[in-house]
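One structure below.
A single protein chain has been omitted; all remaining protein chains appear in their positions.
Each chain carries a letter (A, B and C) given by its place in the written order, and its residues are counted from 1.
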Amino acid sequence: MSKVKVGVAGYGVIGNRVAGGVVLQDDMELIGVADIAPTLAVRALKERGMPFPLFAAIPGAETALDEAGIPVAGSFDDLLGEVDIMLDASPGGVGAKNKEHYVRAGVKAVFQGGESAEIADVFFHGTANYEQGLGVDYLKLTSCNTTGLIRAVDAVPQAVGVSKTFITIIRRVADPGDTHRGLTNVLQVEPIPNHQAVDLMRVIPEIDATGMLIHTPVTHGHIITLSVTPKQAMSVASALEAFHAYPRIKVVRIADGFDSAASLFQWARDLENPSADL
Amino acid sequence: MSKVKVGVAGYGVIGNRVAGGVVLQDDMELIGVADIAPTLAVRALKERGMPFPLFAAIPGAETALDEAGIPVAGSFDDLLGEVDIMLDASPGGVGAKNKEHYVRAGVKAVFQGGESAEIADVFFHGTANYEQGLGVDYLKLTSCNTTGLIRAVDAVPQAVGVSKTFITIIRRVADPGDTHRGLTNVLQVEPIPNHQAVDLMRVIPEIDATGMLIHTPVTHGHIITLSVTPKQAMSVASALEAFHAYPRIKVVRIADGFDSAASLFQWARDLENPSADL
Amino acid sequence: MSKVKVGVAGYGVIGNRVAGGVVLQDDMELIGVADIAPTLAVRALKERGMPFPLFAAIPGAETALDEAGIPVAGSFDDLLGEVDIMLDASPGGVGAKNKEHYVRAGVKAVFQGGESAEIADVFFHGTANYEQGLGVDYLKLTSCNTTGLIRAVDAVPQAVGVSKTFITIIRRVADPGDTHRGLTNVLQVEPIPNHQAVDLMRVIPEIDATGMLIHTPVTHGHIITLSVTPKQAMSVASALEAFHAYPRIKVVRIADGFDSAASLFQWARDLENPSADL
Partner (left out) sequence: MSKVKVGVAGYGVIGNRVAGGVVLQDDMELIGVADIAPTLAVRALKERGMPFPLFAAIPGAETALDEAGIPVAGSFDDLLGEVDIMLDASPGGVGAKNKEHYVRAGVKAVFQGGESAEIADVFFHGTANYEQGLGVDYLKLTSCNTTGLIRAVDAVPQAVGVSKTFITIIRRVADPGDTHRGLTNVLQVEPIPNHQAVDLMRVIPEIDATGMLIHTPVTHGHIITLSVTPKQAMSVASALEAFHAYPRIKVVRIADGFDSAASLFQWARDLENPSADL
């Protein structure tokens, strides 16, 4: 069986991980990634010997990439001509423009968290509404925060059911090394409801959700508190059991040293994981 | 009518404000404050011309205070001999030791948030259980976080009632200028339930409360999210009305610029308030 | 003798202090301040009962100010019609545009640190080149960092002289409460030389200066290290004596508790200074 040919648009913090993930799949082939400038991430790709090709994401990007000594494999259209599907990890709003190229080139696409939900046929979560995503051409993924918290809510067995949830997102405001955004000694609040509550209701419409988001001056990990009201009584033991059974939820204990968001980053580092990712 | 004679134990961030508050009361006389070392706050007292006397809070403290040029009015027992009541703002655990002196000297006392609830006859909140504090000799105040959140819960009219609440405390980890404690790029969690939920149930036993506390690397202000379940339905308008009617709750709007904990500090600063306090 | 009539453009962190300073002068009268929006600082002015009038800094600004209930005393041109001199504390670049109005209205002006040096007749420091500023119509002040470090360099007696200096600026990146800029867990460097070294050489051309600037994620105070090479040997004692003699230099000791930039903010707070300013 032939492999699915995949391209990645945007080689930043997300695109980097997405590309690495594609490389690990047996049934996919990474044709290349596209970016617009010789960022540190792109320079690191060259330092690593270009394990996969880089394409110029916009006309004219070749100039600066050439000057930085980065080999450019071709234009964005060249990339689209070779792939079956694009994974779009470009900054919020750029994906919407890219979609026009995808439609014209007859290429399917999955858009990352930064785009508006309207960009795609289905607002997609890997477990909670997986079936809805089958067979459609354009998916938009829930953001990382929403993806994680939906797992916790969706882990409640259907026999129990959830009537409502109150979500407090305590959000890191920047990625490590970011200088174009950040907060200093500030806890910043956003209007209620947070977009994660709204997004949860798009994916699981029968739950009544609201909540608040607070940006905090840290770079490693978010913390989310959830007050989930089950339709039927549920013991702590059965809740823990449900968490253990659900894919991609890791239950940790404060007493074991997991007492902060950063301790999970530290855990990945102690495991000597590449990029200190989990 | 004679004024109540008041002493303050501990002249740090809290004792400083407590002493300033006593000075503003028509029916109180501030006899003096007590501390153990020539801290910046104590040096500032001298710079201000000693608006009230300083006593040595422990034997031997005079030496370092003398060396720093701080006038010492007498010993801790000297202070106790002149007052009717002590407001104890010493570090957690010290108040318990001080209480022995208060009992021996026949002096009443109010203890600040850092002590355990067992130190006093009543675990006291200025509005929610005010009547319970009348006539007793030793009060322990709820901590600043608990004091504030109880106001919000207690603001719900009794005709409506509250059955339970889920509390997320997003806490600044240090005071401005602290070098003896702090967090850097870390959101630290504490075991559930947070002490504020436990304390709420001491003051208002009929409410079922739990929640989580997250320490964040900021110095100005805490943010608390509350999911409060009323016994009867309550509109947003009536909730706002209840907040406006309750003493010491200020309702602000994100749209007006109050979009962070630090904006309230900034507000106090723009008002040119002494010490930039609200 | 009639008082100098003064207006202030921009009522932010700097304009706020500048206006407060003018009010304290016996030989000046504050006609008013101008701003473009109902910021927290402007709302605080109203909360304080409008101790001085506010003017709309740009046409159309009245609308939003009116909606926020802020009384508007008139237009920017109205303000210029009443003053002898403007103190311009508007954001970098805006002062250059405002200058056209000042020239047209025949009004003198002093520009704050954010503008380019070319905006004015003299790039002015209150002690190091005071005489150069006499009699000219437009002054541009050195930035706060440069103002402070020039004091330290200028404190070296002329009989000793300074040949060169190496300046490391360890800069707070934002004001308290800022959400439009900030850094999180990042020390950001700027290209050498820092603008403070360049500015120093504009004010004191005979000194050879260079240095580096590092933005740090704090909001209270900068720290500057200076390696100053005197032309003749100088003892530590005579250097300290020179610092004590120079206006607006405060010599403090780490051992007394002044062990951080924030401790000076804390000192101002402990002095119960309005706005916790020094």
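Keep in mind that, in the parts below, a residue touches a chain if its C-beta (ideal position, glycine included) is under 8 Å from a C-beta of that chain, and two chains touch if they have at least 3 such contacts.
Given the structure is predicted, the values throughout are model-derived calculations rather than measurements.
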Chain not shown: contacting residue from C:I58, C:I214 or C:M234: C:I214
Given A:P176, A:P193 or A:P230, the one touching the chain that is not displayed: A:P176
Residue among C:L30, C:A261 or C:A276 touching the omitted chain: C:A261
Hidden partner chain, touching residue among B:E29, B:E62 or B:D178: B:D178
Among C:T168, C:S238 or C:N273, residue touching the chain not depicted: C:T168
For chain C, residues in touch with the removed chain: 166, 168, 170, 172, 185-191, 211-212, 214, 216-221, 223, 225, 227, 254, 259-262
Where the unshown chain meets chain B, residue by residue: 172-174, 176-179, 181-186, 188, 217-219
Positions on chain A where the hidden chain makes contact: 16, 20, 38-41, 43-45, 47-48, 68, 176-177, 179, 184-185, 220, 256-260, 262-263, 265-267, 269-276
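As a convention for this text, only the chains that are shown with their structure count from here on.
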Inter-chain centre distance, chain A versus chain B - centres from mean C-alpha coordinates, in Å: 42
Approximate Å spacing (C-alpha centroids) for the pair chain B, chain C: 36
Residues of chain C touching at least two other chains: 176-177, 179, 184-185
